[in-house]
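With one protein chain withheld, the remaining protein chains of the complex are depicted in position.
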């Protein structure tokens, strides 16, 4: 039954410039991708199914699992949610004791089944499967260099570049992989699998999260600990910047492919992307977000009747703000679960008559009240304005917006899809101007120090608390200028 | 493409006794059904789609919409979620300016497309469509009486009984409907539609919620106000006990089919079933649940490190408990969204290894902590025991359970599917015994007075605050004994 | 996933007049329905699946199976082909040793899942399932009578009328069924099933085919013998006019519910509807159709270069014509299998550019040739004209049309959907006029005597060879005038 209304592939002459960020369609940072790996469990595919399901928020566009049993690779990838892509019989056919899996959220307008990961290759030394999360800034230059020497590309994924680099090296697999990784500049988490080995690696700054756990004798790897929890695995530790783990018949080998740079884990993972029940650097994220809310209350208190959070990501921070101030936390905004490709969008006429998309304000809760509205970030400002107005239409007498992060002023080069700098409202407007633009009675952003302090964790003594704050302070932990050929966003 | 693994119909000789409540498979009250009606809007079907989607939590098994345009009826019903049952082209084909819709959660093990509502009939006076929520206690007796005089039944739904009663009356439609409604004993909300009229009615005690709103010139009816909010309709008032509204070309006619009994709205709607953003009797339910948590804190304080709620229904109450006590509210339990018919359940082996179904405890949050766990009710006790143990395995040093309702001791006859009385743990065990059974360090239930006080609303001066508390106090607002032929649960 | 673009139901105030025959959309007699029953085989559902699949040509709109095991009924019905409606798990869940099944081709524009058969009822005496093929001429009168005494109808199917008649009788099931059948006027084949009995019956003239076979100890019933062949059952005999078979724990009981009228099996079953590998009255239909072609060659020879048949129904006759005349049989016309609801129809522009729907002429075969084109019937004439023109455009120098049945002049009242009499070209035009209208060089119809002779069989000595030829000679075997309330076509 035909179930897609988008063609599988769309390739233009200049596809690096297609980013969906330019069309004004969205005003929310796009979630990226998630990876999940198992080594040494006879039902690796099923564990991957549950693990990837727990990472579904990191990518709803495609899902894939590749398993190996020492003899052959079996894999399946498809467009859609994990539960849509895999059925029971299919999952049972994916026999093997190790696997790598992936969920993906396309950020380049190239919604292709061919880009669905893990990508699987055959080369001189045998089979090779790769799953990645992140972005390689110098990928265009590497791709051009490879094309110039005769390489062909079937995807727009960074992953295919890595495969080419490995295949062209005369060294053995592990050494070839190290060489290839050294050529990459960016933020990434990698899972690579061959017939007899698995490699797990993080970029030199540890920009993207990647964590290791144990389930009995098996090793488990995941973008977030919530995927450990659901399969009953015990979280062990995060993968370190520049680290490279090799798993084979002899077990786990800890190694590095490069010197570590400064630890710079993406702050937006704490603020917005990761699930509240995940831990990062030893902190539970719900608790960290509550601390952001508490800190915000100290930095910028306002007298009001109710505190409400923009669902779902700002609920925790709103509760923290309410706890700190004593102003009651109420459900002033409700997210309508208008989900999935099959949901029918209301007509223009119905939208004008008041049929709400995605968010409604609850009249009974906000009518005649002074409302503190907690949100995690402001990108273009259009969404914030819309929510403020929803609250006003429902009768709020005042709306005070509190953002639990500093002004978002710079694009991401490490895997988060952001619009052009000039579309980031905070890059050109003052806080007062933004406040007027979004029609709020008052507006405050959390300070960088407040954010670092709220996040906490064991890297408190690192510069910036071990965080990448480039989107707020323009200090990128890697080279980002490659003569105009650099790539932003995410194309994992 | 075959997409169902259950046969459409299964009829036994004695199907009234099949209730799923007996097999020990579930330990949670089953949600019931939801109804939604529109009168006087040219895109009645689309409004119904969004309205029913907002009521999806009341029934995920089947969905249906019947529209009328003065000339003919067009309808569609199917198994599954609203978004699965209706596609764009289908919805566009349902042209008409009035409609009744339904979502259903089967409670009798008879998962049949033939039972999906609205049911549509043709009889002497023309077309007739009916959608209901609730349960008719004396339905078996009425059905037997009808069969004895030659009636045939194609469903096991109460609705078909009503249709027979109406069709056999020699009176006009409105009078026939009044006569039919007078014969019913139970708790129910009805929407009936003919070629030129719509009837909206509530049982004599107002046991099931039903509310009216306006969208421009159109009238809208829904089980909960959240369905008003989403389409931009303005809530007007609840339908009163015994009230019968007639809508026709001349507009709205307010009428009654019987005297009102004592107002007795189902307390479980406040405690558990309805969405937190809905209002009932003028109270927002999130706020009411927070007050239940606050009241619980006053009635039964315990010193602890964190408060956590069993998702999703007890989050509001847990926040109230935390606000009242100053103990921080944390995400100690996470609900895994293992949803839908297509999700693959983990094998027994994986479950034993720790793959979690539905709920996980968050180790980082609860390890080494004294936890207050807020839940809405205890049915058999098995689920509570499982959750307490999850928290202990994740390292909680103490687990104090606080239930925001009185002990659940008596079955429901008005539309909520409950197990046999002997399976209700509170009907035979003391609070101390239950506490030991669920492995808690302490256990408290909210008092009936505490519950009534927390709910509040304009019926504060009615007996029991205008609530049905029969499941707690065994005082049923209607006759429930029909010589052994009475029907429990819900078969709308 | 929503997979239907038609609403389930559409009921008008005057739905008897909706027939699709009036809109000029089709110019082909619509196939009707097929029934299949099993009594005494432990895998009755699977046999029904294969049997109904073999009868798929009799109805592609819906399919259903109801099984019984002595304790309960299990059934499933759905829109679509047998293989689409039933999946493996579903079929395995339909446990039982007897079953009745149905495939349906709607002829009344009321494409409803509620009309899908078997219909299943509960009444005073227990469960009742019914599957039918045919049409009850006096159904409107019976329905009105039932409505007037308070009956409600959920379908537009004849079957529901039978159920009401049975349920209202105070007699036991077999006697009640006999009484009900006696009230029906029309052409029909019935399968009825209760908790412990099955009834098989044919109308008093045997208008619709129904045959019995054995598979080991089990009894099998089917509309055509091809459904016996596929499951390995041995055909035994056809059900006789007015016969009623009862099957129960004691085996088969042969009985009658009325006197037999004159045997009048539908001639169009021989000419067009039934599969060429089926037997009727002891004749293989491919052979019978070849004899129609041979007889046509004798009645109306024309010198030509090639003989071609309009696929699929006229291939056999074309081979017969070629054998008799020595003119080679060639593939001058090819049917494009543009099948199913999901196939995308060409745009108007593409059709005008030559993208062919359904039929193409093969240029290489017909270019420069004199062609004899064999077809089974002419209804409105528009299709014949189109095919003749296709052959001319592909280069045929002459096109001689030979129709292997007499001119079709009268509507059917016994289960075949025909347009109004005034739209039947042969009812108002002479053969010469039709010949000009369809742009043929010559045109001949088979004579009634030629048809009877070609069909042959054991009823050669009956009036009209035991056939109903009413559509050709206006001599209906039953009363057809019920004061304007009579129903034509098929609504089984």
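To keep things simple, chains are lettered A, B and C as they appear, and every chain counts its residues starting from 1.
Just so it is clear, contacts are C-beta pairs under 8 Å (C-beta built on N, C-alpha and C of every residue); 3 or more make two chains touch, one makes a residue touch a chain.
Here the structure is a predicted model, which means the values were calculated and not measured.
Student: Looking at C:95, C:258, C:360 or C:382, which residue reaches the missing chain?
Tutor: C:360
Student: Which residue from C:284, C:409 or C:453 sits in contact with the chain not drawn here?
Tutor: Of all options in C:284, C:409 or C:453, contact with the hidden chain holds for C:284.
Student: Please identify, in ascending order, the residues of subunit C that touch the omitted chain?
Tutor: Interface with the chain not displayed, on the subunit C side: 1, 43, 46-47, 49-50, 53-54, 56, 83-84, 86-88, 91, 215-216, 225-226, 229-233, 235, 275-277, 279, 282-284, 286-287, 290, 316, 319, 322-323, 328-331, 334, 336, 338-340, 342-344, 346-347, 349-350, 353-356, 360, 362-365.
Student: Could you please point out the subunit A residues that touch the chain left off the display?
Tutor: Here the touching residues of subunit A are 1-13, 66, 71-78, 83-90, 93-94, 113-114, 119-124, 126-128, 147-148, 150-154, 156, 160, 163-164, 167-169, 195.
One rule holds for everything that comes next: only the chains that are shown with their structure count from here on.
Student: Give me the C-alpha superposition rotation for subunit A onto subunit C, in degrees, nearest 5.
Tutor: To bring subunit A onto subunit C, one rotates by 180 degrees.
Student: What's the farthest chain from subunit C if centres are computed as the mean of the Cα atoms?
Tutor: Farthest chain from subunit C, going by C-alpha centroids: A.
Student: For the two copies subunit C and subunit B, is the contact made of the same residues on each side, with over half of the numbers shared, or of different residues?
Tutor: Same: when the shared numbers are divided by all numbers used, the fraction is over half.
Student: Indicate the whole-number Å distance between the mean C-alpha point of subunit A and the mean C-alpha point of subunit B.
Tutor: Inter-chain centre distance comes to 37 Å.
Student: Give, as an integer number of Å, the spacing between the C-alpha centres of subunit C and subunit A.
Tutor: Their C-alpha centroids are separated by 59 Å.
Student: I'd like to verify one number: the distance from the centre of subunit B to the centre of subunit C, where each centre is the average of its C-alpha atoms, in whole angstrom.
Tutor: So the centroids are 47 Å from each other.
Student: In subunit C, which residues are in touch with two or more of the other chains?
Tutor: Residues 1-3 of subunit C each touch two or more of the other chains.
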